[in-house]
Every structure is written in structure tokens, then in C-alpha cells.
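Can you keep this structure in mind? I'll have questions shortly.
Here the complex is missing one protein chain, while the rest keep their positions.
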Amino acid sequence: MSHLDRDRLSELRRAFHRHPEPGWREFRTTARVVEELERIGVDEIAVGREALATDERMAVPPDSELADWRERARETGVRSDILERTDGGHTGVVAVLDQGDGPCLGLRVDLDAISMEESAESDHRPAAEGFRSEHDGYMHACGHDAHLAIALGTIGAVTESDFEGTLKVFFQPAEEISGGGKAMAESGYLDDVDYLLAVHVGLDHPTGEIVAGSDRPLAMAHVTATFEGASAHAGKAPNEGANAMQAAATAIQNAYAIPRHSDGMTRVNVGRIEGGCASNVIAEEVTIEAEVRGETTALMEYARTELERVLYAAAEMHDCDVSPRVISDSPSVDSHPALRDLIGNVAWTVEGVERVVPSYDLGVSEDATYLMQRVQDDGGLASYVLVGTDHPTNHHTPTFDVDERSLDIGVSLLTETALQLSRQRP
Amino acid sequence: MSHLDRDRLSELRRAFHRHPEPGWREFRTTARVVEELERIGVDEIAVGREALATDERMAVPPDSELADWRERARETGVRSDILERTDGGHTGVVAVLDQGDGPCLGLRVDLDAISMEESAESDHRPAAEGFRSEHDGYMHACGHDAHLAIALGTIGAVTESDFEGTLKVFFQPAEEISGGGKAMAESGYLDDVDYLLAVHVGLDHPTGEIVAGSDRPLAMAHVTATFEGASAHAGKAPNEGANAMQAAATAIQNAYAIPRHSDGMTRVNVGRIEGGCASNVIAEEVTIEAEVRGETTALMEYARTELERVLYAAAEMHDCDVSPRVISDSPSVDSHPALRDLIGNVAWTVEGVERVVPSYDLGVSEDATYLMQRVQDDGGLASYVLVGTDHPTNHHTPTFDVDERSLDIGVSLLTETALQLSRQRP
Amino acid sequence: MSHLDRDRLSELRRAFHRHPEPGWREFRTTARVVEELERIGVDEIAVGREALATDERMAVPPDSELADWRERARETGVRSDILERTDGGHTGVVAVLDQGDGPCLGLRVDLDAISMEESAESDHRPAAEGFRSEHDGYMHACGHDAHLAIALGTIGAVTESDFEGTLKVFFQPAEEISGGGKAMAESGYLDDVDYLLAVHVGLDHPTGEIVAGSDRPLAMAHVTATFEGASAHAGKAPNEGANAMQAAATAIQNAYAIPRHSDGMTRVNVGRIEGGCASNVIAEEVTIEAEVRGETTALMEYARTELERVLYAAAEMHDCDVSPRVISDSPSVDSHPALRDLIGNVAWTVEGVERVVPSYDLGVSEDATYLMQRVQDDGGLASYVLVGTDHPTNHHTPTFDVDERSLDIGVSLLTETALQLSRQRP
Partner (left out) sequence: MSHLDRDRLSELRRAFHRHPEPGWREFRTTARVVEELERIGVDEIAVGREALATDERMAVPPDSELADWRERARETGVRSDILERTDGGHTGVVAVLDQGDGPCLGLRVDLDAISMEESAESDHRPAAEGFRSEHDGYMHACGHDAHLAIALGTIGAVTESDFEGTLKVFFQPAEEISGGGKAMAESGYLDDVDYLLAVHVGLDHPTGEIVAGSDRPLAMAHVTATFEGASAHAGKAPNEGANAMQAAATAIQNAYAIPRHSDGMTRVNVGRIEGGCASNVIAEEVTIEAEVRGETTALMEYARTELERVLYAAAEMHDCDVSPRVISDSPSVDSHPALRDLIGNVAWTVEGVERVVPSYDLGVSEDATYLMQRVQDDGGLASYVLVGTDHPTNHHTPTFDVDERSLDIGVSLLTETALQLSRQRP
């Protein structure tokens, strides 16, 4: 804790908090990470295309949208050499710290924020203390700003520690839209990782509590579908149309009614809809955005397959066409018990930790699972670690905030875990 | 036909065709009409607020939308004194021609175009002959441009004729969205009208055919409704939301299933939908735009009442709120048999007329019915006259066009009818 | 009227009224008709199979059901030789009266009753005067009893008249379920019919009113469909089922929402449903009984085709099978104007007739249209004649009754029409 003390961690977190950027548009955030890494002096900094398998990116927004955010970043003084490396929405960084012979440890955090107007109320600390979002309509409301501070703090601490081996830190873009996990998993940088720790703060766990390994994150797929029918004059010749509106309504009703599954929980939601041109015209085109989830990857696949059947049959029923597309997805991967136990043991030694939960059913989706799966498929161990933090309101609400005391707990936990893994290598 | 010969009529129609403007945004069209009226020299030109009962306007678009079109009109050189009189979306004109003692005859035409991209194909005459729409995404695809030419031609012809009495021409805005009929009906200008002729071209009647009076236009109401629920995380706590998406889907399915009525045809359509914010959030708000129609006003009211019950019950089912609003409507009014017969007799005397249909079930909606109802309620006679015109494709399609030979048939029919009514007065 | 006076007509009608029998089960009614015909002494009496094209019968109930009614008829003393001729549900009679050279005139009436408990209230005349239905749960609630009396009265009157030609009377079974029309139309007996009169009483036309020819009966098809899925334990493994209940619900919702048609009225109804075995089992099988109608045969076919698409898509959506079957149907056929005019003229000469309506849109379905179509396809003329009768409540209600004064009006109208046709033959 000499290098990055508590105040420095808070300062870092607040700097990120003030500039929230949504998935694949984290141009400024990426640049800020790179500058910090340069300051610390890590051995390798892979940025954008270097840190991603381009073709595996999912849910990338339209070029115009990317261009707007990139321009915004440029205007606020982001270094042009870094901007250059993130062209076309290639945000994200992999930092490599080579400290000699020893295990290769991966750490995964995320860069992006969500689209939500942050509270300006005086009892919302970021507003009261002057680090509220400066990007209207966007907010770090899930704690990724804290993750970045913890990751950078950990790199700093590890450089000054006895850790022997390699530390790779994955600053993943587009977690909220499940867009970046797969692309980073396939970047090549994971190939030699022996242990991967993905880290998240909060999720209803208070400051002082550590969850050593989470299980059963919900596997998830985002699906979009456009019903294409034929327009007609709704008064004069309704029968001449092929009503995309009716097709969509039928699909929605039946999507929510996909049977519950005996193997565990599933979820279905249609969260966006838009279509038709006027009340007196049979709607030619209606687009829905849906998602399915499951406690296991198989359960999610079950729900996705059922959803697709519903979509096709609803289209057929109203003489429309539809081509459902999976926009992004993520599997369900459990933490490895051995790594989980080791982290649990380390946790008890960390100052400020009052409670260690060995295992916890995550119940949400997370595309860190793509990285975890990759490591475990190659014989490594992965764990999804929760660092408790008091948060006044739920994640993804306008008054979400973290307890900054949890930042150095996170740094200590990760640093000590690194050291422990370094020591115990066979 | 000395004053406005065929070429002049085509030229006028094409000028209007090149500059289509949607309802309540007919700033340029209004100005062009005023200029023509000034050229002809009519006795009174009421514009905008003078020609409308402001509070009875329906389906008026937002101010920003009005401002955009007004600015566009200004930029293309529309006279600022006329623009002044149409502020706040008060488009429309009433022209009064006072030719002494005699009956008061009203003529109603409409100003607005629809939002549709006009065909640029070479076999589409407006494209081939250079008068295709210059306003991208908007088009005179229902013949209102022809109506304007006919009306202006008729005023010219009447000024030069033996007609004794008063001719009032109602250039109504916002017919397509049923927004302007009621406001013009209540302007005061109809109070002394003895005979009202509303005129429309085409509707599948070929050049040379006249329908002396149409019956059973579909009464219509446009209804908008926003389902308001509560958002929730679709993966973590779907039960905590109140799902506006499900409410809307249930409403749509049941709206189309409103029972057919023994008294005659009804129509129901949900033509626009939009709502929700993301696939992983239970939708908090979904808005639909619907319409109901009926062969009689009572049938439309039946469908509207049923639709409202469906909307309220669908909201209740998913713990949402909804407040349906009627945006605009129009009644069903039949043509008066006596006036219809007179027009039919005149029609046979008009050069170019080959077939006269005494009566015809209109089968579409038309807010000219507000003006017709007003006149007939006051003891006057009204008829909805169709002037046949060959049209290559249906109304409201990108390749709609009219046969300009029908323009002077229309002018002759209306002028001769005026003369006939002038002569036969008791 | 010497042969069958008013009292005799009432007596006949009441005898039929007391013994209502549903479609294809009119064993006693058939026998009673045969006995009357024998008493009158007609030239040929074709019964059952002789009067029907067996393979064209539709909506025939199961054998056990037929056997029950036949047994009931036998127990009440129906002659066994007649019962013999109606085995297997071959009810119905064609009577042929040969009165020499002249046109061949057909008359069509119907035998069957409906399943409805007749009122026992003292203000219901059949109850008060002792001729209420003796078959619990069945009732002549549509006037077919009156049709039989009129037909038998007409045969009697014609035998005593100067009519020259052939009179064929078609006593058709199973009209209410649209089951018998086609089979009788294809019996061969219609092949030489020049003029066909189908007759119905009432339908909101009062005593003294005659409708010379009805138009636009609703074409109709009865459709049954069984959704076949797979059962599963609803608590333990709902996902293992293929839910026929959900398929049926989806189908019903979308069936009612089949688009209204620009060419005229359609109707859709799902009137019966049954399926599933217990609340804790995913339903394996659900059967619905539906009907579609249209103002024209084409409109009915449109609705039937759409219904079938809805059924198939709903099954597909829930991984079920379905095979819709048309149980019975009838086309829409208009009365021939020439025959209608002749009947209208005759009607004015009949005592008791106070009003003659030339033409009327029927608005209900009638499988007499099969016979009418057959005659008109062969170059003959057909008309569907309404004989007005005061009826206290609607057809198909427990207190329906006819005004017996209309019986001899019907007999006179038909007899005089026969004579007129006989006289005018070319």
C-alpha cells in the first residue's frame, strides 16, 4: 500500500466515475488506463486491436455512434496516439507485468458504464463531492470505476512486491452489453494464464465481506428480431397487409410463456420494441430486442431455442418473415473449488475483512465467463471474486455508489492472492 | 375555361406536387394558395387562425416539428406576411367570392401530403417529367395536389361566369391525420353555407367517371395509449417490474379480436409501437398508436369503447396504468340524395364525362364529414363528389399519380353545378 | 285450402313441434312426413339413402348417437319399414308429384331441430297449449316445424289445383349443422328442376310480409381441430411437454384477430373447447370447434385459409401437431332476380300479404344454398323466400314461437307461384 494509498485509489476511481462511457465507446477510459499503466511502468501494454480478437466482438454499435464518442474523447484532450489504436470501437487494454519465473496470473476488470442519468441529489455522494458524471445520460452505476481503481492499485502493489511470475490484467470493454468478453478471451493473451481472477464489487455484499468464488452466473443471450410483413391501408384493405404488429404481439405473449425448466431457472424478456409508421397503416416492420438467460449454459440454450421457435411461428402466423439474430451472449461458468478455497484462506488474512463466503450463486450474467471458460478449458483455474462494498441503493440505479474503503481491501486481497499463488507453485 | 386552361391546371397541380407538406405543416402550400387567390382577386381571404377554430384542431404535431417546417418554408422564400398568419401550425385558407344575391355554395378541398418517399423510377411520370417531390420522405400520394388545382380553377371559372351568390372555398389542412376538419367546420364560415361539395379524385374511379355522392365513409378515431409500468432487472428480479411490454402485447392481440358487429363493418389497427429501453430491463413504458373505424359513427364508437376496455384490462393484467387518448376523429355522414341527384344530372352535361355513378359506398375515412355534418345540421345539403381519374397504382403508394385530363373535368363539373344551383334557387 | 285448412296446418305443425330431433337423427320426423305423403298420395316417395348422396353427407354424429335416437323413435311407435329405410342416419325425404307436362318445380324445407331446452313458462304458447317439446333439451326453435306444415300443405293444395308439371319437395335433414344440403343437392333429384324455392319463416319479418328473394347468405364452414402435444408433469418437468393448451389459447386469440376484409363481412368464432386431463399435467390434447363465415363464398374461403394458417402456426409454436378438418360448409348464393320478381308479383295477390320486400340481405348461413347453386349451375332459377311470421323472441331462443296465421299464407304463396310458373312456361 505504499505505492497507491487509499486516497490515491479514491482519486482514481472518482476520475473514472466522472467520465462514464458505454460499451465499445470507452475511448477516454482506455486512454486513462494506458496513461496510468505507463506511469506505473508495466512491461507490455496491448491496446484495442492488439488486445482483442476483432471478429469475436459482439454488440458493436453503429459507426456513427462510435465516431461521436471518439470525437468527444478527442475534444476533451485524449492523446491522439492512443485514440489511433482504438479506432473503430477497438477499446480495451491488456497489461502484462513480467516478474520472472512463476505462474501466470490473470486479473479481469471492465471499462464500461451504462446509459442512466446520475442523481444530482445532495445526499448522493458523487453529486455532493463533485465527481458526478459529466456525460449526461451515462453513469458508472455498477462499480466498474471501482474495478479499474482496484486493478491499477493491484498492479502497482504487485510491482513492489515479491511476486514472481507474470501478471496479466485484462481491462475488458463492453461488459454491460456482453460484447467484449469473447473478443478478449480469444485475444491470445489468455493462452498461458494459469489462474484467472475476475473481480466485482458489491452485489449486495457489504464492505468487509469477500465471496471467494461465485457460481451459476446466468448464461445469457441478447436476441434481436425484425418482423417483416407488408403494409396496407388499415381502413380500406386490412386483409392485403401482413401485419408485423400482430406477429410481434403474438411473439411477445408466447415468449414470456416459454415453459419453466426442470433443471433450473430461466429468464425471458422483451425489453425494447419499435415499429410501424402510422395508426392507419398495417405495420410493415416491427423490431424487438429480447434476452434469454439460464442458470446453466444449457438452460439458456433451451430458452433461446424456444424463443426462436416462438419468433418463427409468430411470423408464419401473420405471413411475415423474421430472422432472429443473437447480438451477444455469455456462458455460465462456475468458479473452481481449489482456487476458491485458496482465495477464501487469503481473504481471512486481509485487513478489514470480517466475513468470508466460500461460494455464492451469482444470479446475474457476466461475460467474464468467456475468459473463465477459456482458462479452465486450457487446464487453468478461474474464480469470480466478489469484494463487498456498502452501496446505498441497488446496482443500475441513479443513486448507486460504492464505499471507497473497499478499494484497498480489493487491492490487498488480489495482491496477497498473487503472492500466495506465486509461493505455492509446484 | 378561358381563364385557367388545361395547361395552367397541370402547371398548378405540379407546383403543389413538388412541395408536399404534411398536416398542420402546409406553410408553403398555404402561401401558394393565398398568392393564387390574390392573383384571381377574391373578395376575402381568411388565413390560419382566421379560418380555423383553434381549440378544435386535432393531432397537431409538437412545436419543434412545426418550427422545422416553417423554417423550411421561410428558406424557400415564402412571403413572411403569410407565414406570420400561419404561426403555431395554423395552416389553411377560406376564400370568399361574393357575386351578389343568391345561394351560398361551399367547396372543400385539402392541403396536406403524406410521409412517403416518392418513386424515382423513370416510368413514374412526376419523376420522368421533373415534378417529383422535392421534400424527401414526403409525397402528394393521394391527389390533394389535384384538388387544389381544381379548386383554384373553379374559383377562376366562377368569377368569369354568370354565377350569382356566394362561393366559399375551404382549403382544409391536415386531412390525412383527420386533424383539420373539425376546426374548419367550427370556423364560422360554414354557418351560412346552403350547399357543400367536398371533392376527391380517383379512388379507383377512372377518368370520365363521376360519382355524384358518396355514402358511408368510415367514421374514424385515432387513439394513442401509453402503458406505464415499472422497470426492473430482467435477469435478477423480473417479478419486481410491472411489464408494460406484456401489457401492450396483450392489448394488441385483443384489440384486433374485438368482435365484428352485426350492424356493419368495423376496423381496428395498431399501427405504431415504441417502448422499453434495453433487452435486459423490464419495459417501464410502451406507447401504441391505434385507430378504429366503422361504417357508421355508432359502429366506430362501439369499436372505440371496446378498444378502451381492452387497453384498461391489459394494463390491469400487468399492474400497469394506461390513459387512452383520442387524438383525432371524424364522423360518418352520407351525401344528401337531392344534391347528389342534381350533381348527377349536371355531370352528364360535362365534356369528357362518360359514366355517372349516382351513389357509392366510400369505405374510407374523411374528415370532410365534419363540414358536411355541420352544413346538414343547419339545414343545408352536402355531397361528397368523386371525380374519376386514371391512377397507375393505389392511393398512398410511391407511384401514385393522377391523369391530368381529369382536372378540367373537375373544374367544369363544379362550375356547372354552381351555376345550376344559382339558377334553381327558390 | 279445402284439403288442408288452417286448423289442419296448425295441428301438423304442432305435431312436429312436440317431437324435435337434431340433424341426421330425424327418424320420427321423417316417418311422420312419409305417412302424410302416403295419405296425400304422391307419386314417388324417396326416403333416406334414396334421397341422399351418402358420401356427401357432412357433420354426421357418431353411430352410438344415431342408434340412441333411432331406438327412441322405435319405442314411440315409428313404423319399422320406414325406420329400415333411414338406417345409419339416412334421414330425409324427396316427394315427387307428377301432374303431367310442364315445368319441374322444386320446393325445399328442412326437418331438424336444435339442442335447447324449451321454455315451460305459461306465456310461451307451446307450453300453455300443450305442444311443448317432449324431447328434453331439444326444441324446434327455428321454425322448421312450420316449414314442414307449409310444405305438406302446399303438396295437398297443388294436387287439387290446375298445376301442370312436376313438383318435387325436398325434406332436407341436418340444416342446422349444415350437414344435409350438399347430400340432397347431389341426390340426382335436382337434375331436372327448373325452379327451386327454398322457404323460411320469420327472421324478423312479421306476419303479412313476404321477402321474394334473399341475397348474400353467409357462406360458412365449420372446422374442428385437435392440438396434439405431449403430456408432462407440470410441477416436475413442464419443459418436457408440448403444451396443447398453450397452442389452443394462441390459436383462439389469433383466430378472432384475422384481418377484416375489404370485400365485405366475415365472421370467426371458436365456440367449443375441451382438453387436458388434470391441472397438474401439461395438456396433451385440446380440441376446438370453430366456424368461419363470409358474405361471399370467397370471403368465407379467405377466413378459412387464414384460420388454418393460424392453427398450424399455433401448433408449431408449441411443438404440437394439428390437422384442421372442415366438418360441414355451405356456399353463398343469391336468389335469381327473374324468379324473385315473379314471386314478388304473386305475393301481392295472396290474401293476408300486406308488404312485399323484393330483396333482402340474409346475413345468416343456410345450406339450401347447395341446392340453389346446383339448380342455377344447371341453368335453372332459384330463390330463397321468406314468409314473415310474428315471433315473440329471436330464433334460437327458448321462447321462440311462430304465428300460425303465416302457415296458410305460405301455402298460398307457394301454390300460386307453382300455378304461375306452370302457366308461363315457354
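Order of writing sets the labels: A, B and C. Residues in every chain begin at 1.
The rule is simple: contacts are C-beta pairs under 8 Å (C-beta built on N, C-alpha and C of every residue); 3 or more make two chains touch, one makes a residue touch a chain.
Remember, predicted model here, so these are calculated numbers, not experimental data.
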Per the touch definition above, residue among B:R39, B:R309 or B:R423 touching the missing chain: B:R309
Of C:P62, C:G130 or C:G271, the residue in touch with the unshown chain: C:G271
Missing-partner contacts on subunit A, residue numbers: 253-254, 256-257, 259-260, 262, 264-268, 363
Touching residues on subunit C - with respect to the absent chain: 115, 218, 220, 222-224, 233-236, 238, 243, 245-246, 248-250, 252-253, 256, 267, 269-283, 286, 289-291, 293, 363-365, 396
Positions on subunit B where the hidden chain makes contact: 236-241, 243, 246, 250, 253-254, 257, 259-262, 282, 302, 309-310, 312-314, 316-319
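In this text, only the chains that are shown with their structure count from here on.
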Chain centre separation (subunit A, subunit C; CA means) in Å: 69
Distance from the mean Cα position of subunit C to that of subunit B, given in whole angstrom: 47
Shared-contact residues (touching 2 or more other chains) in subunit B: 253, 256, 267, 363
